[in-house]
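Complex shown without one protein chain; remaining protein chains in place.
By written order: A, B and C. Residues from 1 in each chain.
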Amino acid sequence: MKVSIIGVTGYSGLELLRLLNNHPAVEIVSIHSHSQNGEAIDRRFPHLKQLIKLPLEEVNPEKIMAQADLVFFAAPSGVAKEQALPFIEKQFPVIDLSGDYRLKNPAHYEKWYGKTSAPISALHLATYGLADFDLPKDIKLIANPGCYATAAILSVAPLVRQKLIEKDSIIFDGKSGLSGAGKKLSEAAHYTEVNDNMSVYKLNQHQHIPEIIQQLQQWDKEIPAIQFSTALIPVTRGILMTTYCKAKTGVTSMDICEAFEAEYGSKPFIRLQEDQQFPCIKQVVGSNYCDIGTAYNKATQTITVVSVIDNLVKGAAGQAIQNLNLLMNLPETTGLELVPVYP
Amino acid sequence: MKVSIIGVTGYSGLELLRLLNNHPAVEIVSIHSHSQNGEAIDRRFPHLKQLIKLPLEEVNPEKIMAQADLVFFAAPSGVAKEQALPFIEKQFPVIDLSGDYRLKNPAHYEKWYGKTSAPISALHLATYGLADFDLPKDIKLIANPGCYATAAILSVAPLVRQKLIEKDSIIFDGKSGLSGAGKKLSEAAHYTEVNDNMSVYKLNQHQHIPEIIQQLQQWDKEIPAIQFSTALIPVTRGILMTTYCKAKTGVTSMDICEAFEAEYGSKPFIRLQEDQQFPCIKQVVGSNYCDIGTAYNKATQTITVVSVIDNLVKGAAGQAIQNLNLLMNLPETTGLELVPVYP
Amino acid sequence: MKVSIIGVTGYSGLELLRLLNNHPAVEIVSIHSHSQNGEAIDRRFPHLKQLIKLPLEEVNPEKIMAQADLVFFAAPSGVAKEQALPFIEKQFPVIDLSGDYRLKNPAHYEKWYGKTSAPISALHLATYGLADFDLPKDIKLIANPGCYATAAILSVAPLVRQKLIEKDSIIFDGKSGLSGAGKKLSEAAHYTEVNDNMSVYKLNQHQHIPEIIQQLQQWDKEIPAIQFSTALIPVTRGILMTTYCKAKTGVTSMDICEAFEAEYGSKPFIRLQEDQQFPCIKQVVGSNYCDIGTAYNKATQTITVVSVIDNLVKGAAGQAIQNLNLLMNLPETTGLELVPVYP
Partner (left out) sequence: MKVSIIGVTGYSGLELLRLLNNHPAVEIVSIHSHSQNGEAIDRRFPHLKQLIKLPLEEVNPEKIMAQADLVFFAAPSGVAKEQALPFIEKQFPVIDLSGDYRLKNPAHYEKWYGKTSAPISALHLATYGLADFDLPKDIKLIANPGCYATAAILSVAPLVRQKLIEKDSIIFDGKSGLSGAGKKLSEAAHYTEVNDNMSVYKLNQHQHIPEIIQQLQQWDKEIPAIQFSTALIPVTRGILMTTYCKAKTGVTSMDICEAFEAEYGSKPFIRLQEDQQFPCIKQVVGSNYCDIGTAYNKATQTITVVSVIDNLVKGAAGQAIQNLNLLMNLPETTGLELVPVYP
């Protein structure tokens, strides 16, 4: 199976290279970058020396469709909504890692991203690819979930799906490493500002909020809104999401454990901690795992869930490859059986 | 004014040295350590070379009371509850930075610290020294608040005191740097475990919980319980506390801002951010400030408060010196007018 | 091919698990730890959950030799010198990652390690396994090089082998991340001591010095001594070695480049930077590469070489697997074609 990658010089694109290089059923046939000039990618990224020798090319949809069987868009939001259209029209398989095809309602995209949306006809063809839950058959356009959204949705899915919690009580307190913000230069990403620091940003304003609500409402239409905090921690990779919600009256600690076990017990990339044990970021870095721990505090009727992912793997490139495996009827874990890089 | 410091080789003790060295009205006359041997402290701590030349001495209450006007206990919990008794009996001024004299109810100490409490007669003499709120006159024994407790209580005091929030809705999500855990060796504090990582620990089990509840109930007896998370972030100094609570029906964003302004507008060590702006840890490191930002989300009726402190200053040695100033009728800010060390 | 790992709970042992898990020709049949109790390893190391389900066993040489084809010793120095003897006697293949079998002269071991040496008969059977240079055939006991030693030797091998430098001029200035010091608790490895810090230690006293001299003298008997600095930097994985030496009169910049190209041009795990370009640690982390850059300063006749490795891969587990591949006549790169984990 042959794939092309558009937007390969960003962190998600580079991570696709890292992971696909070990995928037994995939060959990367071309890589593309906005600032292409035929330069070999390993000249710009010395870690790739001797491993990836492809040149950076400009995007030519006809040529890509002639050579490849699927294309990944790893470009920032705002690129795929236009550049993916020729592929979508031809029903050529596309996995988009940006936010451009995640929201069904174009008004939501315009509100949260501050840009015009992809055409509604294209949005209709897209499937939100939350890879650990069943995807429809015969899809061609997958909108890969956001990194915060993945950690958030997976932390409450069992509680929402099994209606164990008060609908208006969900609080997501997310903390992310810096690679989640991409390579763009900014004062907020300057080493001296980040090191030995922690800062809250975009409180209740992060663009992953609408996709979380959209997905939770798929499972329970009555979820009205969520509380959503995002913060930067001095870490390269990783998200730790702490989720708080009120249990419905009568729900027990046992009910909660059973719900998580029922939903996730057989999913290969979700690992449950024992009751009252919480995962840390390092135990998933470099891998496609989402590790989850839960606790119930009777005194406050509050359930706490902690979920951790590597934002570049489960929160981007890894989930995209999981989606590719599903799309191609390969075993879900193909090329993703990676031991986390610890320590 | 002459002071002695017991437990000087821990991080809080060392921070007392750093701050008191610049205090115009204080002279350090003796320093004491469990593992004392007459060694000059600057041999063990080269950063103190040429600055602090005192030897480490064993604790001799009579001698200390003869030389000094006040004694700081900067030892871990469990030490002052016994070693401070001779001083307390003589009504010699004591500021204890440990948890030994914070809880009025000895059963709470025994439950949360897993040790027998100080004698109840001594507990009765102690004042919980939340320095930014008025302390009673003529006190001799101050229990200096815990670091998490300081950040937590200051984040909600205006809301609790002015009864703006639902009583059972308070969630504290605390993140701390490693110096908060002291110098004790443990796997959890090993560099390779902490670096590039974040981990949740002691969820709803942290020993600062009872002192927070005790203080909040001073202001509103009907606060039943709190939700309290603690996490380690890869930072040396600093706590960032995110606090969530539900506003009572009818409370507006304006009410919240006014409450904070009314309570804190004239307090020298609390600095309020503008509405919707949040402080980061670095803006207070090295100083005695607690910086606070708030936001109200109408959609979820949730108030978010972010407070930051340097756990070794405002959360320990700085607040202790602020208490010393209050005790001695010095201006509250004496010796504490420090510009944060940024970057 | 079946292998056992002794000392699996240290960082090198865990890294063997990570790498061997993806090795197509190897099956791990048993894992062993000093503090064994039959516990499943993934209970103690949650990053291994669902990946490695073996229990931790005590060391029983007979049983291991019955089940496995080769044994790795990943225990600290001082263990293999005794525990490996039953395997060595039976000529069972052993790869030892510790320093116990590296030094031919037992007096050197005793001087630098402060312990009695392995029996001289066993030392004679050992081969210093600098995997990027040819190993003798039919060997059974490989002493895997130290991490600093690997970075140091590879940085000067072409210059020493081709006799381009003044013999008494070699200065190695090494900087290492904390995983190189292992998991042992110590004040020097406490997070607050390491973070935002750098410290020099064991100057000219590091136990890797004698193995470096031993190897360099294999190539040029007249190398009399080396200057060797070691320092800790706040990094989890990685060594950056800066090597200085004086070029012999008449040696040109071109000669130097050609020497490195001649020695390393065809070695799969050594990647040369272009002239005047230097590698950084991140470009090799997670991989078995040693990346090298050189520069010649005519004004001082000084050659500077910068080499970087991941101390747990090329400096430990990765090189050990490379040695296993050589021992088993597998292609050298089997199981080691890993893209560095960047960023």
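To be clear about the criterion, contacts are C-beta pairs under 8 Å (C-beta built on N, C-alpha and C of every residue); 3 or more make two chains touch, one makes a residue touch a chain.
For clarity, every value in this text was computed on a predicted model and none was experimentally measured.
Chemist: Can you tell me which of B:D132, B:D168 or B:D196 touches the chain that was removed from the display?
Modeler: Of these options, the touching residue for the absent chain is B:D196.
Chemist: If the hidden chain were put back, which of A:E62, A:D134, A:E187 or A:E222 would touch it?
Modeler: In the complete complex, the chain left out is touched by residue A:E187.
Chemist: Of B:F45, B:F133, B:Y201 or B:W219, which residue touches the hidden chain?
Modeler: For the chain that is not drawn, the touching residue is B:F45.
Chemist: From the listed residues C:P210, C:G238, C:G318 or C:G335, report the one that touches the chain absent from this view.
Modeler: Here the residue in touch with the unshown chain is C:G238.
Chemist: Looking at the whole complex, which of A:S12, A:S179, A:T243 or A:T302 touches the chain that is not displayed?
Modeler: For the chain that is not drawn, the touching residue is A:S179.
Chemist: In the whole complex, what residues of chain B lie against the chain that is missing from view?
Modeler: Interface residues of chain B facing the absent chain: 11, 14, 17-18, 21-22, 45-52, 179, 195-196, 236-237, 268, 271, 273, 279, 282-284, 286-287, 291, 337-343.
Chemist: In the complete complex, the non-displayed chain touches which residues of chain C?
Modeler: Against the left-out chain, chain C lists 168, 171, 173, 175, 177, 192-193, 196-201, 203-204, 224-227, 229, 231, 233-238, 240, 242, 244, 276, 278, 280-282, 285, 293, 295, 297, 299-300, 302, 304, 306, 343.
Chemist: Spell out the interface residues on chain A facing the chain that's missing from view.
Modeler: 11, 177-179, 183, 185-187, 189-196, 234-236
The rule we apply is simple: only the chains that are shown with their structure count from here on.
Chemist: Which chain has the mean of its C-alpha atoms lying nearest to the mean of all protein C-alpha atoms shown?
Modeler: Measuring from the global C-alpha mean, the nearest chain centre belongs to A.
Chemist: How many angstrom lie between the CA centroids of chain B and chain C, rounded to a whole number?
Modeler: That pair's centroid distance is 46 Å.
Chemist: In angstrom, rounded to a whole number, how far apart do the mean CA points of chain A and chain B lie?
Modeler: The mean C-alpha positions of chain A and chain B differ by 39 Å.
Chemist: Once you find the CA centre of chain A and the CA centre of chain C, what distance in Å lies between them?
Modeler: Chain centroid spacing, chain A to chain C, equals 36 Å.
Chemist: If a residue has to touch 2 or more other chains to count, which residues of chain B qualify?
Modeler: Those would be 177, 192-193, 196, 234-236.
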